[in-house]
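Every protein chain but one is kept in place in this view of the complex.
Chains: A and B, in written order; residue numbering restarts at 1 for each.
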Amino acid sequence: MSQENSLEIKNLNIEYLTRSGTVHAVKDASFSVAKKETLGIVGESGCGKSTTGHAILKLLPSNARTKGEIVYKGRNVLTMPEKEVRHLRGKDISIVFQDPMTSLDPIMRVKDHFLELMRAHKPNVKEEEVIQTASEALEAAGVSKKRLDNYPFEFSGGMRQRVMIALGIALKPNVIVADEPTTSLDVVVQEQIMEVFRHLKKTKDMSIVLITHDLGIVAELADKVVVMYAGEVMEYADVYNLYKNPLHPYTQLLLKSVPNIKIDDMELHHIPGSLPDLKNLPQGCRFYDRCPFAKEKCKKEEPPIFKVDKREVRCWLYE
Amino acid sequence: MLSEKIGKNIKQLVGDSSGIMFLVGLFLLIIFVIMAVFAPYLAPYSPIKPTGAPLLHPQASHLMGTDNLGYDVFSRVIFGSRMAFSIAAIATVVAAAIGIPTGLIVGYIGGKLDSVITMIMDSVYTFPGLILAIAIAAMLGQGLINISLSIAVVYIPTYYRVIRSQVVTIKSELYVEGARAIGAKSPTILSKYVLPNVLPSTIVVLSMNIADAIMTEAGLSFLGLGIAPPTPDWGYDLSKGQQFILQNDWWLVVFPGLAIILIVLGFSMFSEGLNEYLNPNIGEKR
Partner (left out) sequence: MRILLSIPMILIILTIVFFVLRVLPGNPVLAMLGPKAPPEIIHAMEHQMGLDKPIIVQYFIYLSHIAVGNFGTSSYTSLPVLQELLQKFPATFELTFYSMIIAVFIGIFLGSYAAYNFGKPMDIFARVYSIFVYSFPVFWFGIMLQLIFGVWLHWLPVSGRSAPFMIPNHIYTGVYTLDAILNGQWDVLTDAIKHLVLPSFTLGVVISSIFVRMVRSNVLLSLSSQYVTAARARGESEKKILFKHALKNSMPPILTIMGLQFALLLAGAILTETTFSWPGIGNYLITRISYRDFPAIQGAIVFFAFFVAVISILVDIVNAWIDPRIRY
């Protein structure tokens, strides 16, 4: 991974302080996103992938505590003053959220959203320039520029997500974080939104951090994949090798649980058991309870990251 | 074990600020209840007899001074709690006794009757309560029962609305439909399934309502529509005391006012805490 990186995450730790205890949402996550590259982050819900995505723009709720580094252009976003982070948001790094139904302000026109975005970074921007930029971004996301004067409630879920994507790409950011952009949409619309991302990947010069639980999407779009489980990066590899030869038992099970019509095996696999309690984590490997290869050592000691031909895996099997 | 349960509940209550609020409110209420019950023993003088020179400043013999007739303000404040409690209690009970059954039955039956009664109740609810109470009190004249009734009318819709909306929700719940399907009769469904479910919010509304009733009563008697003098009454004492503020006789207005504030505060904090405890999901509404 020698290319120039547009984003580097080093030893990221995130905790939430709640009334009932500290939730260890992300532990020691490290990975990087190269320029023009698409990185997939996959895992079950609650594994810390969205938290990681939000941390990149420093959008975590006030009860979150972070440690580690998120390096963008040589600076750590996590320790940057709020004012400077604000100038990155939307312009250098943008995000598309999971639920398009609630992501747009219901009392603002689509145009006002673009106006707000551009004024935040260029206070005396002219209205014509906003309309010009907004139209281009909307067209790229598959929305007619005629709809600039419409209110969010006049759009369907899929169209709203297109508007969110248009807002995300309008200022030509270097990185766009897509936080489960299709999860809350129905299947046909999901495919349409993925088509938008395919198009973006081909035509725009930006890195995409694609957070999803859909392994199919990752296989198709991502260059590299981070597999997360219970707040930890379990496996980090290029997409080809990961699918061909998954190393971590969790990745193996995850891939098996995807229905695949090419293989004779029509049985749907699911991974027995559930995520450990993030407030009260086990001493050893976090996947111990559900792992088919669990050993005595796995119960007692937490595995570190092992390097296996340029790939990374957190499992004692590769000691 | 019961004691264990109570202890756990108290711990749960004290754990956050709403619990502290509940306990402070409860403490205030207990003080006022003691004041009302033991008024003759606690008050140093008779509240309706001159006990010293008129308009005495607060001093050792008259802790809160005396009014223009030489009545002891402290004794009147203590006895005034009786008036506040009795009127608020009668008004609340009457309002609840009419509002709750109406809400239960109308909400359960539904249909046209429901729309008509609800519209009437909503109209009264939107109308300024005090103004309606003033109108009724003006007609009925002074007196404990009359004032209580005037206030009661104002709060009937409050009970009606809370109960009705809950009944409407509950009656479409599966377990009620199930009970009906196996042939339970309406009165059984009402008393066995619906009533226990609406009870918690009723208790909260009741305790919130007492604070409002005390406030309305104070307003009515401040306007001269309350109890005939010289019966001790905070609102009336305030309006009389106001006549003397230009000569700086502040004690005539400060103490009865504080009494009203503290009792209303007590009921508000108590019911607020109770609300969060009994209906944690209702929270900030009201």
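Just so we're on the same page, a residue touches a chain if its C-beta (ideal position, glycine included) is under 8 Å from a C-beta of that chain, and two chains touch if they have at least 3 such contacts.
Every value quoted in this text rests on a predicted model; they were computed, and no experiment measured them.
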Touching the absent chain when the full complex is considered, from A:Gly48, A:Gly68 or A:Gly90: A:Gly90
Contacting the left-out chain in the complete assembly, out of A:Leu78, A:Leu148, A:Leu167 or A:Leu221: A:Leu167
Option touching the unshown chain, where B:Thr92, B:Asn209 or B:Ser268 are the choices: B:Ser268
Positions on subunit A contacted by the hidden chain, ascending: 57, 59, 82, 86-91, 94-95, 97, 99, 102-107, 113, 116-117, 120-121, 151, 153, 164, 167
Contacts of subunit B with the absent chain, listed as residue ranges: 21, 119-120, 122-124, 126-132, 134-136, 138-141, 211, 215, 218-219, 222-225, 235, 238-239, 241-242, 245-246, 248, 250, 253-254, 256-257, 260-262, 264-265, 268-269, 272, 284
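Methods note: only the chains that are shown with their structure count from here on.
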Length of the line joining the C-alpha centres of subunit A and subunit B, rounded to whole Å: 54
